[in-house]
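Only a single protein chain was left out; the remaining protein chains are all shown in position.
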Amino acid sequence: MTFEYAPAPESRDIAALKPSYRMFLDGEFVEGTGEPLKTLNPATEEVLTEVSTASIADVDKAVKAAHRAYDRVWSRMPGSERAKYLFRIARMIQERSRELAVLETLDNGKPIKESRDVDVPLAAAHFFHHAGWADKLAYAGYGPDPRPLGVAAQVIPWNFPLLMAAWKIAPALACGNTVVLKPAETTPLTALVLAEICQQADLPPGVVNILPGAGEIGAELVAHPEVHKVAFTGSTEVGKQIQETVAGTAKKLTLELGGKAANIVFDDAALDQAVEGIVNGIFFNQGHVCCAGSRLLVQESIAEELLERLQARIGTLRVGDPMDKNTDVGAINSAAQLARIRELTEIGDAEGAVRWTSSCPLPDKGYFFAPTVFSEVQQAMRIAQEEIFGPVLSVLTFRTPEEAIKKANNTPYGLSAGVWSEKGSRILWATQQLRAGVVWANTFNRFDPVSPFGGYQESGFGREGGRAGLEAYLNV
Amino acid sequence: MSYGRPRVLPVGHFQDVVRDESSLRRFLHALPGVDQVGLEQRAAGLATRSIKKASKMWAIDTAISMIDLTTLEGSDTPGKVRTLAAKARRPDPGYPDVPAVAAVCVYPDMVETAVTQLSGTGIGVASVATAFPSGRSIREVKLADTRFAVEQGASEVDMVIDRGAFLSGRYWQVFEEIQAVKQACGDAHLKVILETGELAGYDAVRRASWLALLAGGDFIKTSTGKVSPAATLPVTQLMLQAVRDWHAATGEHRGVKPAGGIRTTKDAIKYLVTVHEVAGPDWLTPKLFRFGASSLLNDLLMQRRTQLEGHYSGQDYVTVD
Partner (left out) sequence: MSDERLAVAKTYKLYIGGKFPRSESGRSYPVVDHRGAFLANASQASRKDAREAVAAARKAFPGWSAATAYNRGQVLYRVAEMLEGRRDQFIHEVMDAEGVAQRRAQLLVDTAIDRWVWYAGWTDKLATVLGGANPVAGPYFNFSVPEPTGVVAVLAPQVSSLLGLVSVIAPVIAGGNTCVVVAGQNRPLPSVTLSEVLATSDLPGGVLNVLTGRTAELAPWLAAHAEVNALDLCGAPESLRRDLEVTAAGTVKRVLRAPVAEPEWTITPDIRRLRALLELKTVWHPVGT
């Protein structure tokens, strides 16, 4: 007797996929003068559509358009009016949520249940939250009349394409800035639908400009002399380059970079929920999460039991067609990323860590990587130090709380951390000791527009979300 | 009077656990805590599994075969029980291939009627006992209640634990009582009703589950159906974790029975998904998982017809009881 879930695929038609997409500049969809790119469905390796990209000249046009919109319209508009545009965008995202979710899954490879239940609702929530700030900035603690900065250049990654666009655009607009945003090369589509929503919402031309393109377009954008604000989410490597580019200018910079989060499980933890949290921490979005709980630190006294439970639980994860509502782990976003994950896991083997791989079947086509756990990982191994950005968990053990914290903090990163214990004082102690911008205690990978997000050390600086997140877009 | 085979005490290190009152208490209080939010989130996640086509037919038939078709009313009569038994044997007269339910569940004085109606069908007769539903009586009465049901032919006994004793920390008393009832059951299977809606939170449900397993319950059951909330997905998940962990520790399979409040096919399927993913496929059998329900059966039958006939069925196409 077996219980096989029949595939329950979401219909691709809902994405209303068009044969080609164009960039959004000064309120119009126009043909970019860069080399067009083809965006793939990573779950099938099929071309989804063609997207025109920006050239260096287009970057200049977009920045100038954003400048005009800033000078003539957006910076002069009362906050209460800006607010209404943002509320409208929030509502339209909700109205088109199913379309956006399906499109996101097609373009990104993440499971539909995540795009449907996490990415899209949170994107709408971000606009809704920030809309309310637009006419209340005087109460945000930055003085009686905080002013916007001007044109914001924003470069976002491929792991949460729509959500990251919302994280960037909503606070920028609420504070009175205008935006030129470059989505990631492999995932430009939902940002362009968001542009369509901006158009439908009658947002004044030039307030939001979306320029698809490769890395050099991002580099060009952040270097543009008429940009006043740079916001980047992505790898620490590129973040450093951007910080160098911005050096010596007056541009305000915020960076949200990589991480190698420790997830610490004490022996008094609620084990079954800890297992859930560990699974969510590393396999959510295929582990393509900068704040993923990629280093599991388990107290030695429960390590064996926890690992057994964890493997049993991971064994129930369904890997495969991201469009299937029953899929838990979808496709790796690109061939390049898959190659990197393979490379780092091979290094893990070579370093002597013990690899365990879920026996779940993988599709024949597409970029997939089975959930993997390395045990007997030592702090000195590369898989304990480097961000793998995939469904790969490294398990280390500790004996005392002090040792746990020491190992957890032993990284140049500092984006997030997790801690599991049923003892209140220990939880509070650990959250104090951990050098990370977000600490999830007895939970993991939770996000909310009111909750500031951002890192310590080489995970970047500045916060996104909540009152603290406004600072990045105000001249304060 | 025969008390049946005495159950061999739990194997391995659990012998130490049940040595005396303080060892039992220490064990129960040392069980890992339960995080409410995490537990409920997992339940909600499991509830989003989408089941279609062949899997759905299979799930419906499996759910039917797991039902303890129940009537536990003051107004129960032999006539009502006979009707129920007929429904249990052949749930949908239009479709003879519908499986029979697992058992009918009645009060002790109705057992005889049920046994007569169901003899030779393989359908069990479950009787509630032990001063059901409150459990507020003396031990002798509870044991007499149990013996009577078994003598009448009940193949399964659904007892209630003494929640008052449990909540005031008298675990040993609860433990001994379950053991005594187990003895009184003889060969009948014992389901231990925790009445989770009266226990204070999930940590208590976990303790009560282990207490019942240690004392020899064949099944742990959520509720009497007389207290709200009755069965919920998170509570059932928690109890499934207990039998899973019990199996891991002892190699023994014990069962789980959510009862009360499960009325729709959609609900039933969520429970089956939970069984499948939390305890494992081994538990997808009436031997190890039951639904305590009455109206659920008709919804399953209607959905079954919908699957077969390709259009939505109606209440008048399935029998009222």
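Note that the chains take the letters A and B in the order they are written out, and that residue 1 is the start of every chain.
In this text, contacts are C-beta pairs under 8 Å (C-beta built on N, C-alpha and C of every residue); 3 or more make two chains touch, one makes a residue touch a chain.
Predicted model, so just to flag it, every value in this text is computed and none were measured.
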> Which of A:L17, A:A223 or A:V476 touches the chain that is not shown?
Replying inline: A:V476
> Considering the whole complex, which of A:G150, A:G239 or A:G348 touches the chain not shown?
Replying inline: A:G239
> Touching the left-out chain: which of B:P93, B:G169, B:G201 or B:G314?
Replying inline: B:G201
>> Using the document's contact rule, name the residues of subunit B that touch the chain not shown here.
In response: 35-38, 40, 200-202
> At which residues does subunit A meet the chain that is not included here?
Replying inline: 125, 141, 143, 236, 239-241, 243-244, 247-248, 250, 255, 257, 412, 427, 431, 436-443, 446, 448, 450-454, 456-461, 463, 466-468, 471, 476
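Operating definition for what follows: only the chains that are shown with their structure count from here on.
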>> Taking the mean of the C-alpha atoms as each chain's centre, how many Å separate subunit A from subunit B?
In response: 44
>> Help me check something: in the complex, which residues belonging to subunit B touch subunit A?
In response: 32-35, 37-39, 41-42, 48-56, 58-59, 62, 241, 272-273, 276-277, 281, 284-285
> Within the complex, which stretch of subunit A touches subunit B?
Replying inline: 1-8, 113, 117, 268-273, 276-277, 316, 325-326, 422, 442-443
